[in-house]
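Every protein chain of the complex appears in place save one, which is left out.
Our next item is chain A:
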Amino acid sequence: MKLSGAEILLEALRLEGVEEIFGYPGGAVLDIYDRLPFSSLKHYLTRHEQGAAHAADGYARVTGKVGVCFATSGPGATNLVTGLATAQIDSVPIVAFTGNVPTYMIGNDAFQEVDTVGITRPITKHNFLVKDVRDLADTIKKAFHIARTGRPGVVLVDLPKDVTRELTDFFEEEYKSPVQIRSYKPVLKGHPGQIKRAAKAIASAERPVLYIGGGVVSSGASELVVKMAEVANIPMVATLMGLTAVPGNHPYFFGMLGMHGTYAANMAVTDCDLLIAIGARFDDRVTGKLSEFAPNAKVIHIDVDSAEIGKNKPVDIPIVGDAKLVMEELLPEVEKQVSKNKEFLLSREKWLMKVKSWAERYPLYYEPSDRVIKPQFVIEKLCEVTKGDAIITTDVGQHQMWVAQYYKFRFPRQLVTSGGLGTMGFGVPAAVGAKVGRPDKTVFCISGDGSFQMNMQEIVTAVQYSIPIKVAIINNGFLGMVRQWQGIFYDKNYSQVHLDVQPDFVKLVEAMGGVGIRVEKPEDVEKALKEAMTINNRPVVIDFVVDREEDVFPMVPPGGVLHEMILPKYGKKKIKKAI
């Protein structure tokens, strides 16, 4: 059957199981948009291409499927860049399609031409320029395969206009045949010898710690990891990306480690004699000063990307492989070893007690107030009202860290946040994508007054498609996280961080067609959250006017040592003695 390039694209997407896409049209993709209404795909018109990329990202993060976005050539493609970079660094599978000028005009500086593959090369896992319509189907197949296998990532396919226009044969059966890329063969199964060594090390360590990263969430290894902690009495800590891998109230879980990690998590890592890193990449926000990170520990590192192993920290037992597949092999080995080594489990109890005592002695803490709204209080209340069951997207800043600290997550893929790139403007469009992907869940975006203003136009997208996302702005009138750094490291020289001139968020949201609520008193927080939960047909934004100068603690200064945290002032609260 002869189809045009545009029709082939839409057919291929259907065969890949894609149902929803996010995009923004323009001249170079008109042939695609012309056929779109006749396809089975539901297209969401965002208000900015960055929004389309973040929405596809949010969709992918909550569903585990590949997110898809469209943009036109030139400015459309460049507007995608931040969104693609955000997804790539957090290993989120996305396939982005961009239009381009016809092949015979490429390189001429034609109207709306940019070198899209050149611009996006460093921020994608791979990218393609399709120069012949006969290569199109095969390229799309490869793009999806590369995006979703191995370490997931972003693949961009650039489509010159003539390629979407020309006709060629397309056979569904052929499309369904397996993908062949001879130079791409990700290693998924761990090396059996290394797995045995790891199991031995785990069974004989006195003070092991499980250091859980985003790879555990994306590979679906959560249950196995938690099981291992239980079988072998191992305390768990997680990165921002790894937070939802573990139920937030699990007795062996001590929260996030790193710059704004808990005292217990950071101390456990500092004191451990075996660090078991799974799907985590030793980011500097996690490790602080590398030479002092887990200074006395042997390191096991499980990662699907061999280039991550040993990149920042020397590793004793490297295991290249998919976290889930590796854990399926490793867990029975550990069980075997542990059953031989019962007395160790007892000494581990002591280790667990020690970590617990740190948690009790220096818990997360803020000074409560009945006068002003404390941001942490909002997150705690949110967790209560949503029963810990909402999908939370965030922007970037203090509010993001408070979410990480105070929301007790219950299931994997529940937190959608820009960990690696730290992209302000991510939260609202990501929430749109997340709600499209999981319409059964409450989706709450926690944003800052600064971040919200970066992509708030996507509220209109939510209005257009009746997507009932909820947004809580933690409004401190500052670029809060920057102000915090200026406060601590720059002698309170608050340069260019005041957001005194602000839109009236309530009126603004109403003008966009959503519901706006303002909350200024602590006693109204819960009521507003509950009210937001009742609105099911359009977006609602709650503007929480909070304490202006609240800081995030604990804090490890950048490049500092994990166990030298700046702790909150515990005020009148009684701190229990360490056991």
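Throughout what follows, a contact is a pair of C-beta atoms (placed from the backbone, for glycine too) under 8 Å apart; a residue touches a chain by one contact, two chains touch by 3 or more; residues count from 1.
FYI, contacts and distances are computed from a predicted model.
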| item | value |
| --- | --- |
| Omitted chain, identified by the protein name its UniProt record gives, among "Iron-sulfur cluster-binding protein", "NADH-quinone oxidoreductase subunit C", "Acetolactate synthase small subunit" or "Na+/H+ antiporter MnhB subunit-related protein" | "Acetolactate synthase small subunit" |
| Per the touch definition above, residue among A:R182, A:K340, A:R371 or A:K569 touching the missing chain | A:R182 |
| Which residue of A:K2, A:K42, A:R121 or A:R548 touches the chain not shown here | A:R121 |
| Hidden partner chain, touching residue among A:A55, A:A85 or A:I146 | A:I146 |
| Contact partner of the left-out chain, one of A:D34, A:D284, A:D305 or A:E335 | A:D305 |
| Hidden partner chain, residues of chain A it touches | 117-118, 121-122, 125-127, 129, 146, 181-185, 305-307, 310-311 |
